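To start, the structure under review is shown below, and the notes come after it.
All protein chains but one are shown in place.
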Amino acid sequence: MLDKFKDECGVFGIFGHPEAANMTYLGLYALQHRGQESAGIAASDGDQVRSAREMGYVADVFDGGRLAQLPGSIAIGHVRYSTAGESKLANAQPIMIDCAHGQMAIGHNGNLVNARELRDELVQQGSIFQSSSDTEVIAHLYARSKKVMAEDAIVESVSQVQGAFSLVILTRDRLIAVRDPHGFRPLALGRLDDAYVVASETCAMDLIGATYMRDVEPGEVLVVSAAGVRSIRPFAPAPLAHCIFEHVYFARPDSYVFGRSVNEVRTELGRVLAREQPVDADVVVPVPDSGVCAAMGFAEQAGIPLRMGLIRNHYVGRTFIQPQQSIRHFGVKVKLNPVRSILEGKRVVLVDDSIVRGTTSRKIVRMVRAAGAKEVHVRISCPPTISPCFYGVDTPRRAELIAATHTLEEIRDYLEADSVQYLSLEGLLSAVQSERNSYCSSCYTGVYPVPFPRDEARYLQLALKLDRVEKHESVVTET
Amino acid sequence: MLDKFKDECGVFGIFGHPEAANMTYLGLYALQHRGQESAGIAASDGDQVRSAREMGYVADVFDGGRLAQLPGSIAIGHVRYSTAGESKLANAQPIMIDCAHGQMAIGHNGNLVNARELRDELVQQGSIFQSSSDTEVIAHLYARSKKVMAEDAIVESVSQVQGAFSLVILTRDRLIAVRDPHGFRPLALGRLDDAYVVASETCAMDLIGATYMRDVEPGEVLVVSAAGVRSIRPFAPAPLAHCIFEHVYFARPDSYVFGRSVNEVRTELGRVLAREQPVDADVVVPVPDSGVCAAMGFAEQAGIPLRMGLIRNHYVGRTFIQPQQSIRHFGVKVKLNPVRSILEGKRVVLVDDSIVRGTTSRKIVRMVRAAGAKEVHVRISCPPTISPCFYGVDTPRRAELIAATHTLEEIRDYLEADSVQYLSLEGLLSAVQSERNSYCSSCYTGVYPVPFPRDEARYLQLALKLDRVEKHESVVTET
Amino acid sequence: MLDKFKDECGVFGIFGHPEAANMTYLGLYALQHRGQESAGIAASDGDQVRSAREMGYVADVFDGGRLAQLPGSIAIGHVRYSTAGESKLANAQPIMIDCAHGQMAIGHNGNLVNARELRDELVQQGSIFQSSSDTEVIAHLYARSKKVMAEDAIVESVSQVQGAFSLVILTRDRLIAVRDPHGFRPLALGRLDDAYVVASETCAMDLIGATYMRDVEPGEVLVVSAAGVRSIRPFAPAPLAHCIFEHVYFARPDSYVFGRSVNEVRTELGRVLAREQPVDADVVVPVPDSGVCAAMGFAEQAGIPLRMGLIRNHYVGRTFIQPQQSIRHFGVKVKLNPVRSILEGKRVVLVDDSIVRGTTSRKIVRMVRAAGAKEVHVRISCPPTISPCFYGVDTPRRAELIAATHTLEEIRDYLEADSVQYLSLEGLLSAVQSERNSYCSSCYTGVYPVPFPRDEARYLQLALKLDRVEKHESVVTET
Partner (left out) sequence: MLDKFKDECGVFGIFGHPEAANMTYLGLYALQHRGQESAGIAASDGDQVRSAREMGYVADVFDGGRLAQLPGSIAIGHVRYSTAGESKLANAQPIMIDCAHGQMAIGHNGNLVNARELRDELVQQGSIFQSSSDTEVIAHLYARSKKVMAEDAIVESVSQVQGAFSLVILTRDRLIAVRDPHGFRPLALGRLDDAYVVASETCAMDLIGATYMRDVEPGEVLVVSAAGVRSIRPFAPAPLAHCIFEHVYFARPDSYVFGRSVNEVRTELGRVLAREQPVDADVVVPVPDSGVCAAMGFAEQAGIPLRMGLIRNHYVGRTFIQPQQSIRHFGVKVKLNPVRSILEGKRVVLVDDSIVRGTTSRKIVRMVRAAGAKEVHVRISCPPTISPCFYGVDTPRRAELIAATHTLEEIRDYLEADSVQYLSLEGLLSAVQSERNSYCSSCYTGVYPVPFPRDEARYLQLALKLDRVEKHESVVTET
């Protein structure tokens, strides 16, 4: 796999459409880049809620027959990020339950920082958890709520959790969208004729022909029912903390998130980068696909021709077989093909969006050089990544982040590049045209807007990464 | 599916490598763009030939266990173009037989124009065909050859067929590569340490770290055995007829075919196109992925900024579900996403490599305009496609080719574009830097270098498209 | 399917064996006749409990790899009766939970008559149920128990349920077997070297070479741990109510249940039947396989030769295809083949163990007559079945039981037999050599040892057949 942060999820919801499950399928398809591990849909026909979820891509999980078994005009959907292992099906979403308030399904993008504490308390009270997902905590709080009205019970439940959460919730007759008061993860609201649509990104609306209206606001609980849309704001006010990495890498370039065009922001990141870190070179080559926008901005600003000197192979399968005999640059050549006629004899600026561990970047630099490049200058369209994320992004531990433990010169040495330069945090913030405090940039600063347990290692094991524990049993034993 | 010509096949062979089947697997993986319907490998351990073939992508068909069942240091492989239907497994290659000359496997890229006549004759003599593939004719000629030596029998067999054929053949102890005297389809020769490698394109050599030596020459039969490489030239001299469409669309940009860098040729096509058919515009947008190289050349030459205004979705599955309710531009939006922030209010030059029926182009133009483009100018980096191919490319009938039946103005009307212009044949030939007569450009001219039965309709039914007959029974009834 | 009552389940448990999961697999294999819908095993290695369960036969659900993933020396297993539909996986057992008392798995043979009431209460308190199984109630009671020790929590939980329950329960370090105070369903205890074994029938012990010690007694909670075996008797004394149908049909002839050899009892049923209902005939023919034992006793007592005049086809698959054109006696001929040379011209006594709806019996009589029988006399080795069971046997409603709604003469008419006679209740009880009150014979008498809601139809919908509700949604709506 490429050495990138991984988004945890994408969510979608629709109310009042005769083909609600079909539209949700399409919406999830457009959000597939936010999660390739599993896909799920829950739909209500006003009488009964039905759901289906499975490991795999949206287009593989759902066919016409399966969608036909999800009738009704209200639906929600969820895609989850890609890891190995069937055993994770229990963690796929939407989570669906039947309880005293009736049937309810929930899909979640984000991460709850107090999930472990709430879970321990619920278990002590006799609740039986089916998964290691933090989201299931909300389901149990809901099941135990003494509120008479289902939407009151939902408000009561979400008021108890802390952290990052963009939620879509389905009951027999309602679609409810919730965004945490910091607004960590995006959540957009739109219309498709008479139907209401919510989605992690606007690209899901584009595919089905829906029109973007506004974002679900940070701290807003939006209840869509036959009576119309009702907005509740049960949370205490909190500082904004939009995830800046959505702009850098996660979101699709054709989406608008946090009110900005992703493509425009990224191209601007390239332009600022070219101004901050110019280099005398013959050709600008993006690392596809994530570096393309920034590379265009960089090339334009620098007046250096852009060329597709690395081509991505789109046929990579799950079970790709490694030969016993070592082949030079094999791992990365399976995914990226260098174009010798572009690279040979050239001074190359390699533009990428980010470096995590540096392992892939190192292989790419070597491969580009092996294809004849005279010089290789790495330019990264964001600041050095030095801290893990606790708000819904799958990141390695701090110790594995190359920029957290190495100087710029050491990184250059490791990558075997002629030069390596990052965009400055100021440059990044200027490109998103925002005052500093509306974004969370904790992965670049280590400053976390919502507190979490001090001991990172413990936190990783107990709270955030509970579902990882299953895979890495040694981690558990260490505790 | 996108409205493109389809390549029929890719072939690969290796002699003298301890991991012959693994290397062939990787080679086929690199050639996957030449055929996604089926994949197959045959390998010999010097004693026994074993083979495996199946419908599907290389990385799905083969896993470690299956490759382990193909031991030996000689192997060939084949990928076939993508169509629907399991029933085609019988036509997957390599074809493997056991006969009086021993075991033999064969993989073929191309098309034999006299296959039907030879087949009829062989059947009259009592041969039993297992498939509708033209390639099986060679197997039966081989089985019936009275030559004592296997390689003499092969030479005798291939001497009887006419048309386009780049072949890889495996016997118990030999790898044999054959290229028809016209050299329609590419076939390169390389080395990997002590091993010899042949492949449809050089990109297959790059992945495994092999070095390109030269092309298997038109009319050459190359026999690789423990005794070394022997070159035989059993065919009468014939005019060269390299498939020019390999440069325009088929081959991978990082390959060299017919001695030229594909990327370089394509970028040059864009430059020539910009000179021949300039347009006053704000942005150049390629139709990905095939139009990217030419768009870069066009943008550069024209001095207009290039932008990725259309983004390709890489998660498209086989079973994509169409909603009942019509969605504007749905079919094409599933594959391509317009980036509104790039297109809105702009005069757009849309660069693509070719137009076949025009159906997809029309949808793209509409979608680009719906995303806010003020003007849409279509520029195609090859001449109008007016004639079907009989040399190994899957093309529709002449009647379906929009340029064969419509004037340029009618095409512009149909596409709803502000202007449509093609590259001239002269421009195309100048970009491949070749004298006219070394290339086959029959798809643009209707001039065929190897004769075929006059009645195209009949020919399509009886000879070339025999395997289609199964799917389109009505066609048979027409006869 | 043949027209028979269906057993609901078989359970197995083992403590202290190095191959606990393997032994459980074998034990379930021997108990396969008690349930063919799904199979499951849970095992503990003293540290962690793992489980696997799936729709299908034991030998299809488990292979070596799956068993290897269930390490440890303690295990329980469960087989469930056969119905259609994948959707029932949620109801497969063992049910496994993680709760404040740690991990726990439970397998159940029987039926809880107060499950619905307990469930409603638990849901009101905020419990989330995952299945429609009555057994899950015990799991939630356990999760909510405030007892400190796991086994005290289990005793507290099972003390709240009423009805029929032979349970195997697994915790991290204990195997617990529970039998309801009436002793409805069998549960035997045995030893295999140092290991303890519990199983629904002794045939499961025979296969693995274990020795039968005694039955788990009605009302006994048996806790097996490293400290040895401890017997608890938390229930109020209650009259015995062994299911007499275990002897008539359910149990395997090579088992001992309720202290008696099943084969011996069944053969004796045939002898008593011959004395009570003699008939002048040429040949005694069993309906295989269930009628064989009784037919042997009947033939011997009557001095009439026994012949296998009906042969069972063992290759029946799940997806058997019915031809469009009607074939005489088709449905039953697929399962049973009449042997003309035995039946032709003969006066035949057809011996079967029971008649439920009569539909299959009618077809068999017709088929036997079509094969040339001169007379067909039906003899049934139990009394007329007139009442449904509420203690763990899958029976149709009263209205569907032919003997509940028809006189003997009407039954004879319907079956088109020359005579039909049943064994008397006295004869049945004399053959099991028991005082009347140690057996439940409610299916023959309508007298139920444990009370249940008066309105049978409602009860069927709400309590007993909750899992059917999913299939018959209209039933739900009626409520």
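Chains here go by letter, A, B and C, matching the order in which they are written, and residues are numbered from 1 within each.
Rule of thumb we're sticking to: a contact is a pair of C-beta atoms (placed from the backbone, for glycine too) under 8 Å apart; a residue touches a chain by one contact, two chains touch by 3 or more.
Being a predicted model, the structure only gives us computed values, none of them experimental.
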Touched by the hidden chain, restricted to displayed chains: B, C
Candidates C:117, C:217 or C:300 - the one touching the absent chain: C:300
Absent-chain contact - pick from C:261, C:359 or C:430: C:261
In chain C, positions touching the absent partner: 18-19, 22-23, 25-26, 29-30, 32-33, 36, 57-60, 62-64, 67, 203, 206-209, 252-254, 256, 261, 263-264, 267, 292-293, 296, 300, 305-308, 311, 313-321, 323-325, 327-328, 333-334, 337-342
On chain B, residues whose C-beta touches the chain left out of the figure: 97-100, 123-130, 139-140, 143-145
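We take it that only the chains that are shown with their structure count from here on.
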Chain contact topology (line, ring, star, complete or other): line
Distance between chain centroids, defined by C-alpha means - chain A, chain B (Å): 37
CA centroid of chain A to CA centroid of chain C, Å: 51
Per-residue overlap in chain B, given as positions that touch at least 2 other chains: none
